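Note that this complex is displayed minus one protein chain, with the remaining chains in position.
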Amino acid sequence: MGTRITVPAALCALLAILVAMTQKDILGQYGVTFLCSMGIYVILSASLNLVNGYMGEFSCGHAGFMAVGAYASSIAGVFLFVPDKVFGHPWLPMSMSIVAFPFILAIGFAAAALAGLVVAIPSFKTRGDYLAVITLAAGYIVKSAIENIEAVGGPRGFMGMSKVVQGMDTIAELPWMLIWIFLSVTFTIWILRRFVYSTYGKGIMAIHQDEIAAEIMSVNTNKMKLIAFMLSSGLAGLAGGLYAYLISFVNPSSFTILRSTECLVMVYLGGMGSLTGSVLSAVAFTIMLEFLKPLEQLKWVVIPLVLILLMQFRPEGIMGNRELSDVFPKLKRFYRFK
Amino acid sequence: MKKLLVALLVAALAIPAVAFGADTIKIGFNIPLTGDQPKVGEMSKDAAEMLQEKINGAGGLDVGGKKYKLEFVYVDNEAKPESAVNAALKLIEGDKVLAMVGPQASARAIPAAEIANNNKTVMVSAWSTNPKTTLDRPYVFRACFLDDFQGPVAAKFASGELKAKTAGVLYDVASDYPKGLAEEFKKSFETINGPKSVVAFETFTTKDVDFKAQLTKIIEAKPDVLFVPQYYNEVPLIIKQARDLGYKGPVLGSDSWGSAELMNLCGDDCKGQYFVTHYAAAGAKGATKEFIDAFTAKFKDTPDDVAALTWDATGMVLAAIQKMGALSNDLAKDRTALRDAMSTMRDYAGITGKMSFDGKTGDPVKCAVIVKINDKGEFAFHESVCP
Amino acid sequence: MALLEIKELTQRFGGLIAVNDFSMSLQGHELNALIGPNGAGKTTVFNLVSGFYQPSSGSITINGVNTRGMKPHQVTALGVARTFQNIRLWNDMTVLDNIRVSQHYRLGYSLMDSLLRTRRYADREAAIERTAMELLEFLGMKELANEYPPNLSYGTQRKVEIARALSTKPRLLLLDEPAAGLPSSDVVELIKLIGWIHKEFDLAIWMIEHQMTVVMSLCQEIKVIDFGATIAGGPPEDIRNNPTVIKAYLGDEAI
Partner (left out) sequence: MGAEGLAFRAPFAFVTFLVLNQLAPGQDMLHTLMQQALNALQQGSIYALIALGYCLVYGVLLLINFAHGDIFMVGAYVAFFIASMAMGKYGLLPAGIPKWAVLAATVPLTMLLTSGVGVLIERVAYRPLRLKGANRLYVVITALMMGIILEYGNLSILGANRLSFPSLMPRMIFEPFGARITITELSAIVTCFAVFALLQWIVTKTKLGMAMQAVSYDKFAVPLMGIPLDAVIVFTFFLGSSLAGLAGLLYALNFPVLDPFMGAMVGWKAFVAAVVGGIGDIRGAFVGGFLMAFLEVAVVAASDYVPFIKPEMRDLVSFSALLIILTIKPTGIFGKPKTTKI
């Protein structure tokens, strides 16, 4: 059946084009890094949308989970491939890094998902703005905790990840981070789509719209909350891992409340409960961030103004809770809906 | 997925295709014009613009008999690591600069340095004191001395000149510069005055303004001197609160005090205190004085250490370019040549003192100055300490 | 074994005793009612049975399983479904999705299945959709499948809510004031529907209702509570002219 392969095919083609462009120097490192950060923002906003959009909670500690993921994968990578005064001699040869990288990212995912428990468990009883503050506190706790761990450099930050990426270049000179981030974005969207469109995942929307009804209509609300929070923070951790290897340096000050704010803005700008919206807004946001730089300070007056106006005209965000396939039903012909 | 494609096109267009002009030399500046320390960016930019005018005014930079006009490109790194990386790539690839000055603070300098080094482009950070910045990076240099030099200098001065047997330290645990310096100070002060001679070692977190809880503990420990390696916007509050709580002893500071703003904010509280820094504004002579006067005249604002260090960092780069003798128009070759010229720089006479690179690391060997804030509120030269 | 066995059920909220020493049992195919003046504690009983509250004392057993300490979704899995006094449909989901999601406890596939889209997932989703459509068709609401509840009339919303309850395959259906706020025409409709459901599905229905027409025309047995205490019980005609009941409803001066 053709609808099965159109999307994968399109994606492969796109990735091929991207890589080709880098090889032909049509797309330089700057462009690559720009696309990479865009991809990371997409992952962040899409994953936060699961909790803030689909489940209707107000989590503002996303940066904290990103930080956990970033540090976890960084440590894993350095532990495996880089001689380090704290983590000792490398365990694997450089050339293995390309094989190990998915696992390194997975570690970041897992660590962040576990950290998600800090928020998930209170969420059984605590809700709404009170839960919002718990997430906020969680964010601060993570940051402050990292600052107190000397082994990972405390406020001085942690580095060495670049070696791992260089290890991949020994296999072939490709824009590896771009490829990994491209794959991760695809993975994120894919996993979230499948989750929220399954009857299983719709339980989360049921919680959003009427928790009591959900509970009485046999939805195991606690379990669903657990899944939602852990999946969301896990994906944030994935984004963190990618961020760490893209910048090849992590320090606590890059995971402040401001980063969480950016995530929030992207989610609500895109529309609660719309993956398409999250992607759109993340892309729009990154473009604004980059191309309004000439405005210097004024940039941070203009961007919020733009967003405020947007919300005045579309109080439900760019997409509301609709998806691409709701706006262009014709698309359903090309890929399988739900 | 469509969106990615669109974004890609936009990004592709974004890269300005600037040709490498034959008789111009491009230097990039990777500085925080926005974000939480815009003052740093402003000062750096002002200093750079002044230098550019000076040189271009004199017909350009003379390299092997050929005059080159200077073109400075300023990119905002928003005081964010990822933006610093983007900015670095933009400068190195897009604008094809010969060398990059900044980022200033370590949190941005470290990741940007990685990029500069991988792209074999010289980068000079004016005041990044984190050892990691230049570690194993032949293309990365800095214009300031390191914590492991400044710390001991402060410790020696405290126990010598100030006759302190015990010391208290208050620093920001969430910011790498004060933390590093505080630890270095503690180490060397205790080697001089014996273990536990740092009787109080208290911390706070960035953006705090109420230090009374910590100060109360410090004062309870009765130190002979209070070492505060903090920025000029925090120092006034710390000293005021310390005095309110009844601390009478001297307060010793670090180069991060060195801003004209300090006195506007601090007033009489800071008078009579000492701090370690790169140069003394009051009673300065020669080039230093010229710089300060010119800067003050141009921007109605006394330059702080960032301005001075940026001036020197840029000056060093230009000196190194002249040292190269001539520019081939092959960018990669010039960048490498520049790197070699930098690493063998000897006794560059900057306004913040003489600087030399030993060819191994990107950390300069230079002297520190201890400044006394006199009763006129000027930063008066007290003594100079050399490694 | 009795379908529902309630023994000396008591519920206190702080000082107030909402339900006092309430006992009753259902064998499996009754159509009974629980009536009483406002604030008598009727809904509290339902909340206790559906596991929404934990009883202060007393026991509730469903098919011999004591529900103490169970969460509502577990109780539902035992075969107890309910509707709500004021309709609680998921308004941003289509009618079909409402009925899909309410089958959550017997989806029969795991998170991993849903992510990997395994064969089991496909089969089960298909089955769930089929069940839902069949149910809708059975209740003559097939064409509403893709409507959103807010676009439906109040009466229809009630009907959808009942359908949603039925989709959990209950052995016991609790209806909390199904006729509340319905125009009389719809009430007749509703009476028919409930009777028909009771006939067609193999289940017991227990309803709270104020409109006597509904109660009298449908129910076999009626229990009356006031201030949490049972004051009468029996077939409709007994209740209709039971002085204590009338007293409870109308106060003393009525007699």
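As written, the chains take the letters A, B and C, and residue 1 is the first residue of each chain.
The working rule: a contact is a pair of C-beta atoms (placed from the backbone, for glycine too) under 8 Å apart; a residue touches a chain by one contact, two chains touch by 3 or more.
From a predicted model like this one, the values you see are computed outputs, not experimental measurements.
> Using the touch definition up top, pick the residue from A:137, A:171, A:288 or A:331 that touches the left-out chain.
Final answer for the missing-chain contact: A:137.
> One chain isn't shown here. Among A:5, A:151 or A:305, which residue touches it?
A:305
> Going by the contact rule already stated, which one of A:171, A:226 or A:264 would touch the omitted chain in the full complex?
Of these options, the touching residue for the absent chain is A:264.
> Tell me where the left-out chain touches chain A, residue by residue.
Given the touch definition above, chain A has residues 52, 58, 118, 121-122, 125-127, 129-130, 132-134, 136-138, 140-141, 143-145, 147-148, 212, 257, 261, 264-265, 268-269, 272, 296-301, 303-305, 307-308, 311-312, 315-317 touching the missing chain.
> Could you pull out which residues of chain B are in touch with the chain that's been left out?
Touching the missing chain: residues 34, 36, 38-39, 41-42, 173, 202-205, 207-210, 212-214, 216-217, 220, 233, 236-237, 240, 244-246, 261, 264-267, 301.
Just so we're on the same page, only the chains that are shown with their structure count from here on.
> Going by the average position of its CA atoms, which chain sits the greatest distance from chain C?
It is B whose centre lies farthest from that of chain C.
> Using CA atom means as chain centres, which chain is nearest the centre of all the protein shown?
A
> Which pairing of chains accounts for the highest number of C-beta contacts?
The largest set of C-beta contacts joins the chains A-B.
> Roughly how far is chain A from chain C, going centre to centre by Cα mean, in whole Å?
Once rounded, the distance between the two centres reads 43 Å.
> Between chain A and chain B, tell me the centre distance in angstrom, where each centre is the average of that chain's C-alpha atoms.
So the centre of chain A lies 34 Å away from the centre of chain B.
> Calculate how many whole Å lie between the centre of chain B and the centre of chain C, each centre taken as the average of the chain's C-alpha atoms.
The mean C-alpha positions of chain B and chain C differ by 73 Å.
> When you check chain A against every other chain, which residues touch at least two of them?
Residue numbers touching two or more other chains: none in chain A.
> Using the touch definition from the top, which residues of chain B touch two or more other chains?
none
> Can you tell me which positions in chain A touch chain B when the two form their complex?
Where chain A meets chain B, its residues are 7, 10-11, 14, 18, 21, 26-31, 33-35, 37-38, 144, 147-148, 154-157, 159, 162, 185, 243, 246-249, 251-254, 279-280, 283, 286-287, 290-291, 293, 296-297, 299-300.
> What does chain C use to touch chain A in their complex?
Going by the criterion above, the answer is residues 50, 52, 71-73, 76-77, 81-82, 84, 88-93, 97, 100-107, 109, 111, 114-115, 117, 121, 125, 128, 164-165, 168.
> Using the touch rule from the top, collect the residues of chain A that touch chain C in their complex.
191, 194-195, 198-203, 205-206, 208-210, 212-222, 227, 273, 321
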